[in-house]
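With one protein chain held back, the other chains of the complex are shown just where they sit.
Chain naming follows the written order as A and B, and within any one chain the residues start at number 1.
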Amino acid sequence: MAKSMSLTWLIARIIIYTGTWWVLTKGAADSWPVGIPAVLAAIYIDFNLFRPKNARWSVVGLIAFVLFFLKYSIYSGMDVVRRAYDPRLPLDPAMVEYPLRLTSSAARNLFICTVSLLPGTLSTAIEGHKLVIHALDVGRPVEHELNRIENRVAAVFKNSVLIKDFKTGESKK
Amino acid sequence: MPVESMPVAIAGQFALAALLISIILALARLVKGPAAADRIVALDLISILIVAFLAAYSIYAGETSFLDVAIGYALIAFLGTAALARFLMRSALKKSENREKLENMRHYE
Partner (left out) sequence: MNEIITAVLLVLGSLFSFVAALGMLRLPDTVIRMHAATKAGTLGAGLILIGEAFFYAELGITLRALAAITFLLLTAPVAAHLIGRAAYFSNVKLWHKTWIDQLAERYKTGGYFDPDHK
């Protein structure tokens, strides 16, 4: 993926980093001799670490994802409460292999972190395109829930995610 | 030292006490855990609990600089946990039968 620096990317990064520095130092005027090199260093590191590809974010998808994430985070906390306090420990755990349908690495990272934080699943290992997940309760439809999470993650990115159907081998969006 | 408002002071004391007990419970797992991985998980939980303790104390004492300490500590503690996990994996890979497992896994870092 070519590293192309577009002007909007540069302006956006300058605004973000300068704004962050300004808020953190509460607008102190004598902090800028340190601030300006820090902002430039941050932009340089940002450019080299994260290749600025044309990743389109969908704002609607992002807001929906954040709300979904918040709600299910609370559920996952309460789920742990229920399992830790119940003396019979109603656990039915399993190691499940799940073929990933997302292809871009940013989407996959978001999916793996989300899976680990949501109730009942913890991602353990990755092999190629398969993700090994330790699920707490196989009585629940784990694969179906993971499909839904993947759809929500795919809704956050607009055009850089390609979801492939492994059985038929064709890609559907 | 505590803040003026009454509900926050009471809640802050409760939170600090609960977090302290939680750290002691996690320490119990640190001592007891039969495998090395159990101890690393206990250390990971202790670092998250310490971040929570620092944030709660920042509210209770009315001093905002503890939040910066919490951010710095979270960064360093994550580095420590990652280094410990990597060390455990390297020392496990020294045994030859574990290297077969490694070749079975096609994707390695």
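Here is the rule we go by: a contact is a pair of C-beta atoms (placed from the backbone, for glycine too) under 8 Å apart; a residue touches a chain by one contact, two chains touch by 3 or more.
Note that the structure is predicted; figures quoted are calculated from it, not measured.
Check A:T18, A:S31, A:S58 or A:S76 against the missing chain and you find that the one touching it is A:S76.
Residues 20, 23-24, 26, 73-74, 76-77, 79-81, 83-85, 89, 91-97, 112-113, 115-119, 122-125, 132, 134, 136, 138 are the ones on chain A that touch the missing chain.
Contact between chain B and the unshown chain involves residues 5, 7-8, 10-12, 14-16, 18-19, 21-23, 25-26, 28-29, 33, 35-38, 40-42, 44-45, 48-49, 51-52, 55-56, 58-59, 64, 67-68, 70-71, 74-75, 78, 81-82, 85-86, 88-89, 91-93, 97-98, 100-102, 104.
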